[in-house]
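Apart from one protein chain that is not included, each protein chain of the complex appears where it belongs.
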Amino acid sequence: MAGPISLGEIASRLGGRVVGDAGVLVGQVASLEHAGTSDIAFFSGARYKAQLAATHAAAVILGPQAEALTPLPRIVSDNPYAYFARVARLLNPAPVPQAGVHAAAHVDARARIADSARVDARAVVEAGAEIDERAWIGAGCYIGAAASVGADSRLHPGVVVYEGCHLGKRAIVHSGAVIGADGFGMALEAGRWLKVPQIGRVLIGDDVEIGANTTIDRGTVDDTVIEDGVKLDNQVQIGHNCRIGAHTAMAGCAGVAGSAQIGKRCTLGGAAVVLGHLSLCDDVHVSAATVITRSIREPGTYTGVYPFADNASWARNAAQLRHLAKERKKRNA
Amino acid sequence: MAGPISLGEIASRLGGRVVGDAGVLVGQVASLEHAGTSDIAFFSGARYKAQLAATHAAAVILGPQAEALTPLPRIVSDNPYAYFARVARLLNPAPVPQAGVHAAAHVDARARIADSARVDARAVVEAGAEIDERAWIGAGCYIGAAASVGADSRLHPGVVVYEGCHLGKRAIVHSGAVIGADGFGMALEAGRWLKVPQIGRVLIGDDVEIGANTTIDRGTVDDTVIEDGVKLDNQVQIGHNCRIGAHTAMAGCAGVAGSAQIGKRCTLGGAAVVLGHLSLCDDVHVSAATVITRSIREPGTYTGVYPFADNASWARNAAQLRHLAKERKKRNA
Partner (left out) sequence: MAGPISLGEIASRLGGRVVGDAGVLVGQVASLEHAGTSDIAFFSGARYKAQLAATHAAAVILGPQAEALTPLPRIVSDNPYAYFARVARLLNPAPVPQAGVHAAAHVDARARIADSARVDARAVVEAGAEIDERAWIGAGCYIGAAASVGADSRLHPGVVVYEGCHLGKRAIVHSGAVIGADGFGMALEAGRWLKVPQIGRVLIGDDVEIGANTTIDRGTVDDTVIEDGVKLDNQVQIGHNCRIGAHTAMAGCAGVAGSAQIGKRCTLGGAAVVLGHLSLCDDVHVSAATVITRSIREPGTYTGVYPFADNASWARNAAQLRHLAKERKKRNA
């Protein structure tokens, strides 16, 4: 559904506790700062107190500890951000694709497209590919031979899935993502690089989201595996033979080199890098822009960011940094 | 115009002061090193003195302090690089698109294409989209529902603009750029990630250039905003809800995480990273590969690059680095 709904109706569908007038109607979610009088906003924490005081929102979603901070009609939830996500979805239901293959799509006769699936203009689906129930293949996507896309998945325009790769159910893949390009396998022979054929696949579980221009390489001989519930932001790079554990999330520009094994429920901050052949156990959190250079066997948060400074201070400190070992030696001499 | 033009004619159009024979004809711009005898080259500074002495160029553009460094016919300008840019454009005018929608384009009947606009083969323009005067939509581009592209803009082949996003006038967007994919908004609930619908848009001002494979995410509820005159190089990532101030430029592979606010006239060097929710004031310059981890309130240049060294020296220093705090404690004990 979309359109105005009362706080009481929201709570009856999603749980949570209404404080104040449960009959207040809201039609859209908004930020505290820009909410209009028919919007419901979300209070995420103390730094937004001034915005909460000044908001024009009709109602607010917040946590129990913030319940008394506003006189506005409100819904109290133990997980207000997740609650907000559910309200946003309630008011903005995902579009249901109209079934059918567009006349300007190019589908090989040996591909199997479910009756309820949708294939948009200019998409190409090769022989042996399978598009499951209610999946939506956007304009200009390419689905290689014998590849498959699970039920209720949505590929935005311009996604490329190489031959033989598999996406699970409810995948969301954004434009420009490339799934299944060759891994970077090169053997040096007499000063030249000899290509190692990449005959593995990419296997992607259910409920995976893949950001714009993200790349996931096929395995050398075994498969590259992305487990259920993994979320990858834009411009992430996953090398060949990696396994990314279930419900792990990576922010934009993160990179995982070949044959790395990342555990379940891990997070990589933006631009974080994991070198090749390493293992990270479950529940490891890597800070943004941190480079992981050895395996991690204990859950926890790991960081390695060089502190920035004004340019002159940085230059002075960096000059010292180059001589740490020498200085140490002198002191110990 | 293109084709041979005299120094005098150039100066009468673009300003600057001719020294030497103003009747010399030049047909193309070139580097000092590779210029032929009908080319005009550009002297950018002292490190190219030897090339200036050896050049075969017919004429040179340079600053007043370099005026005496060559006997060649020359044009003296206070901003020789900008002058060079203008001469290059004079000799290489931007192609004027032939108006019309290619027969192999797919334009929804409810889209509005200006008569003077051009839509190339395989492009898709969805319902409610607007393509303004003289805009040029390259082959295979995708313009989503209710999106708009301003007058005199050029989208090179393969650009994706998601629904509802707006580009201003005179935009230049290179291939593979993705504008308006979902921001990376995920709420954790019982060990799983719940998608936060991204209902904001991307709003892009006038005179913006966007590099190849750059990604700009739509806002969560408010819009992601790119102000006038912003220039983004290739493979830049702009997260949801960001605002990038007018005339800010970012070099290749720079990344700005969600909800960051970047001021006007800032520059980010290549691969620089700004973490989420931070604010940078106007006129901040971030060096290449620097990670900004807190807000910046003073204009200036900021740097944080770990100094590289030969591998053995690095290993020795890095070993010391890990123990700085302990060493300090010992010294103070």
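Some points to look at:
Letters A and B mark the chains as written, and numbering starts fresh at 1 in each.
Methods note: a contact is a pair of C-beta atoms (placed from the backbone, for glycine too) under 8 Å apart; a residue touches a chain by one contact, two chains touch by 3 or more.
Values in this document were obtained by computation on a predicted structure and should not be read as measured data.
In the complete complex, the hidden chain is touched by one of B:G144, B:G176 or B:G200, namely B:G176.
Only one of the listed residues, A:S12, A:Q65 or A:S313, touches the absent chain: A:S313.
Those residues of chain B that touch the chain absent from the view are 28-31, 33-34, 79, 81-82, 84-86, 88-89, 92, 94, 104, 120-122, 138-140, 156-158, 172, 174-176, 207, 209, 211-213, 229, 231, 233-235, 247, 249, 251-253, 265, 270-271, 288-289, 305-311, 314-315, 318, 321-325, 327-328.
Contact between chain A and the unshown chain involves residues 106, 122, 124, 140, 142, 144, 158, 160, 162, 176, 178, 181-182, 184-189, 191-197, 199, 213, 215, 217, 220-222, 235, 237, 239, 253, 255, 257, 273, 275-276, 286-287, 290-293, 300-307, 309, 313, 316-317, 319-321, 324, 327.
Keep in mind that, in the parts below, only the chains that are shown with their structure count from here on.
Inter-chain centre distance (chain A to chain B, centres taken as mean C-alpha positions): 26 Å.
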